[in-house]
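Sharing a structure below in structure tokens format, with a few things to ask.
For this depiction, one protein chain was excluded, whereas all remaining protein chains were kept in their positions.
Going in written order, the chains are labelled A, B and C, and every chain counts its residues from 1.
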Amino acid sequence: MIRNEECIVLSNQEIAHNIFELTLKGELVQQMNEPGQFVHLKVSDSVDPLLRRPISIAKIDQTKNMFTMIFRAEGTGTKLLGQKKIGDVVDVLGPLGNGFPVEEAKAGSTALLVGGGIGVPPLYELSLRLKEKGVNVIHVLGFATKDAVFYEEKFAELGETYIVTVDGTLGEKGFVTDVISAQNLSFETLYTCGPTPMLRALEAAYPEKNVYLSLEERMGCGIGACFACVCRTQEDPTGYTYKKVCTDGPVFKGGEVLI
Amino acid sequence: MIRNEECIVLSNQEIAHNIFELTLKGELVQQMNEPGQFVHLKVSDSVDPLLRRPISIAKIDQTKNMFTMIFRAEGTGTKLLGQKKIGDVVDVLGPLGNGFPVEEAKAGSTALLVGGGIGVPPLYELSLRLKEKGVNVIHVLGFATKDAVFYEEKFAELGETYIVTVDGTLGEKGFVTDVISAQNLSFETLYTCGPTPMLRALEAAYPEKNVYLSLEERMGCGIGACFACVCRTQEDPTGYTYKKVCTDGPVFKGGEVLI
Amino acid sequence: MSQLAVNLPGLQLKNPIMPASGCFGFGREYSQFYDLSTLGSIMIKATTVEPRFGNPTPRVAETTAGMLNAIGLQNPGLKKVINEELAWLDQFDVPIIANVAGSLEEDYIEVAREISKVSNVHALELNISCPNVKTGGIAFGTIPEVAKELTKKVKEVSSVPVYVKLSPNVSNIVEMAKAVEAGGADGLTMINTLIGMRLDLKTGKPVLANNTGGLSGPAIKPVAIRMIYEVSQHVNIPIIGMGGVQSAEDVIEFFYAGASAVAVGTANFVDPLVCPKIIEQLPVLLNELGFDHISECTGRSWKKNEKLAYHRA
Partner (left out) sequence: MSQLAVNLPGLQLKNPIMPASGCFGFGREYSQFYDLSTLGSIMIKATTVEPRFGNPTPRVAETTAGMLNAIGLQNPGLKKVINEELAWLDQFDVPIIANVAGSLEEDYIEVAREISKVSNVHALELNISCPNVKTGGIAFGTIPEVAKELTKKVKEVSSVPVYVKLSPNVSNIVEMAKAVEAGGADGLTMINTLIGMRLDLKTGKPVLANNTGGLSGPAIKPVAIRMIYEVSQHVNIPIIGMGGVQSAEDVIEFFYAGASAVAVGTANFVDPLVCPKIIEQLPVLLNELGFDHISECTGRSWKKNEKLAYHRA
């Protein structure tokens, strides 16, 4: 069930250049079931910014009613969010959307988790759950540059982890796809979240695999009412069939929607 | 000289119902010469509210670079101002306008200071200066009701002080003008600030006295550039002669402008 | 609650608050948050004869105190709206205002005829002002004669009263209002969005795939108030006001300007509970201001010789 709650800031830290890790406390954590869901945040009491901001859930702790997000402070909204202090209140609408299906990876099988930049965060809770279930997890995490890298050790604790930077300042140089081929990684299930070109490349590269992609789109309501975030389906690329990223997604099965 | 400075909140207290006393620290206090001047405050970093708010200076302490304002938290801007905490920053433009001429009251003479509601604050610094100079000060301070009364003792320390409330919950019941007549107060100079009907009544009642009135008008720039705050002169009530409340006022001599 | 009940052509509303078209889908999503029967009415998403996909994404962009949208009338088409959406909405005790759109005159007529027959549709909102579709929409909304003709034809086929939704993107809003009144409109709804645009600092290109979009939200409220103020003095049909409403105070301001009911659009995205919250706050505010009934507020900005309710309290 979606809830709207004023959550309390438990911590907010800059963990990489302009990248913040924000932990909130609230009852709505009880509603968070799947990794890969997101919340819609009102970052200020004023009309500036007016709209909510969609941010993925990176870690869920239901025993303590806390959840963690990781975001890049870039525009007005995320910059304000980066300034929140312990004890401040953030208006949260969530959890929203459909996340990554953990059940699709069998215990003992291998899952490849590929993240790009600020698409990395939702993979963390996913990896925790897969690992817990006995799935072998491999992470390939791409960033622009060394300063932007976060959670390297945390992922490494859960499984094999490759860091890739576009400029080669940390880990391998290049794109995530280069590393997957170079390392000859083998896996049954692929979960990914990141920039659209990366998702597109991965979907094209592994047509025979079980692929799950998390999409981003500009949102209005975040709950399915405004038709801001629609995408077309691969079955009906020019008709009027559509999926809403906010409610049908953000995670889609490879081959389902046109990206 | 007008300055634009980020001043620091030294204290902010609710001293009566919805009435706040705010003390700021800043170099621009060195520029504050006259009681009755005002400052133009930006109360938020965002566009909401967009415009500055004019607030009178109620007390000046040049040795410590501090000044005090008293305001009613009523609309968006003043409500936000009421929420400022110690250490917060307020963007101040000032000091602005021409204040009450202290030199118009001779030592040993009597000055009557009449304030209405949120027009009372600038009279405080005025009273301090007059008293210091050896002028005998009498205060008649009108408020809507008991809860809205502030600075009663502070004024009483400086001179005879009559409190008047519209509903009679404190002091005399009625309007300031009633009390002045009833008490048969005699004086040489009259300084006043408050609602327009009060100013109008006082100006009409004492045509032969040396009267100084502080006016309020909606403002844009606060520095004389936008022509938002003009009023007509009594000499040319239908022509194109005008005075700007922000730069020619807010204090005018009785008989000067049309109120 | 009788303090809030208002009667408009075709609409007996328990309160004058309703979500604006396009900002509430067909109600399903918001029914997760509250009972839709709380609402005065619901203006459903624009319906066209055939299903439409709408414009490419991005379809929304934020601006200072506002948002731009270029959804492009995406909707499942007349048949599905009737059979699935309106049928589903029938479980609630709330009259529906159906927003009717199209590219050609025939489209409007077809949708109006069919959708007005549905039992929970109590009024139509003729959307001649959508800025986000290439043909139709706004063309009908800027030329008085064209708007009048369309209104007339829709009136002929409609089984329920017809409200015409006016575009603010015109030189003379009063002229438009009078034209549709002359065409037989039973009421007006205003305003639709202002045409606006935002460019991306890095690419230099429009943020919206459609380039321009409709500006809504608090930023446009002063324009809405002005237009309702002017139009309400020149027509004899009621106005449902909208444009930037976020609070009970805003609702009263729209009534003062001349509205008889108020729709809430963008604010639903900010706070999904905004409509029930406003409905709850209105009686409190009316009491504070000294009004016995909300309809006393209508047109107070221009009506002469009325005692100020505020001083009566």
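To be clear about the criterion, a residue touches a chain if its C-beta (ideal position, glycine included) is under 8 Å from a C-beta of that chain, and two chains touch if they have at least 3 such contacts.
Since we're looking at a predicted model, the values are computed, not measured.
Seen in the complete assembly, the chain not on display touches A, B, C. Contact with the chain not shown here comes from a single listed residue; of C:Thr47, C:Thr142, C:Ser158 or C:Asn268, that residue is C:Thr142.
The missing chain, though absent from the display, is touched by one residue of C:Asp35, C:Asp93 or C:Glu249; that residue is C:Glu249. Mapped onto chain A, the interface with the missing chain covers residues 47-48. What chain B contributes to its contact with the hidden chain is residues 1-2, 4, 42, 47-52, 93, 217-232, 239-242, 247. Taking the whole complex into account, chain C touches the unshown chain at residues 63-66, 68, 142, 169-172, 194-199, 201-206, 211-212, 215, 218-223, 225-226, 229, 244, 249, 252-253, 256-257, 289, 297, 300-301, 308-310.
What we mean here is this: only the chains that are shown with their structure count from here on.
The largest tally of C-beta contacts between two chains is found for A-C. Annotation: 46 Å between the Cα-based centres of chain B and chain C. Per-chain Cα centroids separate chain A from chain B by 56 Å.
Mean C-alpha position of chain A lies 36 Å from that of chain C. Annotation for chain B: residues 47-48 touch two or more other chains. In chain C, the residues touching two or more other chains are 64-65.
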